[in-house]
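All protein chains but one are shown at their positions in the complex.
Moving on to chain A:
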Amino acid sequence: MVNYELSFWLALPAAAIVSGFFGFLLGTPVMRLKGDYLGIVTLGFGEIVRLIFVNWIDLTNGPMGIPAIPSPSVGGYTLTSNSDFYYLVLVITVVSVFIIRRIVQSGFGLNLLTVREDEIAAESIGIRPTRYKLLAFTIGALFAGVAGALFAVTAMFVSPDSFQYVESVNILAMVVLGGTGSIAGSVLGATILTVAPEILRFISDYRMILLGLVIVLMMVYKPSGFWGESKRKRNFFGKTGGYQDGNLTAGGSYGQVRGTGRG
């Protein structure tokens, strides 16, 4: 945007695509790793990227960072005030949540869940575990790219310091605190970890210790987080039509497809 006077509305998808692409590249070799090891590799990769940003002066201006990132404009109106940016972020968040919900509540989402729970079972019903792990990784990176683009225009300045290791940890803590496997949980966790340090400003130096304590207690006593994955009550893939309580009611899609003469 700075060098090429690219519109924010082009830079945003570009950021998503570039991030997604690197997620894919990184994901390809590391998909064999599981759990903690996978986490360590991704954190390590984050550090590598940061160091590259520090040293690749031509592209990133090194530790000095990129100043004066222009503000996005909507139909000729350039966003300036805090509330302008609030609405920008809100709209993009709502759209993202909508898209992620669609992705989760689909055949694709069921595949991801199956692979997470039992890879052998997944393979034996025709699902390729590595493919779906890689796609999940790529989609995650894509949305991280969107977040990065938003961060850049809101802060109007980015430098390698903006992407310290603690940022990754912070984002991870949001998910753990809010609840894994749940969109609402992630939103809640992000809200808590953004608002809490502000509210707790009066105990300044101790607030981080307090937050650390809360997270540790959470992991011990309620590992599912404040709003973790909910018990599934019914499938969300498709309606079962007039099929309720085991009785076929007239006009149900099941009856029609079966050709039982009810359609």
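Keep this in mind: a contact is a pair of C-beta atoms (placed from the backbone, for glycine too) under 8 Å apart; a residue touches a chain by one contact, two chains touch by 3 or more; residues count from 1.
We take it that contacts and distances are computed from a predicted model.
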{"item": "Name per UniProt, for the chain absent here [options: \"Xanthine dehydrogenase YagT iron-sulfur-binding subunit\", \"ABC transporter\", \"Lipid-transfer protein\" or \"Oligopeptide transport system permease protein\"]", "value": "\"ABC transporter\""}
{"item": "Sole residue of A:73, A:93 or A:114 that reaches the chain not shown, by the stated touch rule", "value": "A:114"}
{"item": "Contact set of chain A toward the excluded chain (per top definition)", "value": "99, 102-103, 105-111, 113-114, 117-118, 120-121, 123-128, 135, 139, 231-235, 237-241, 243, 245-246, 253-254, 257-258"}
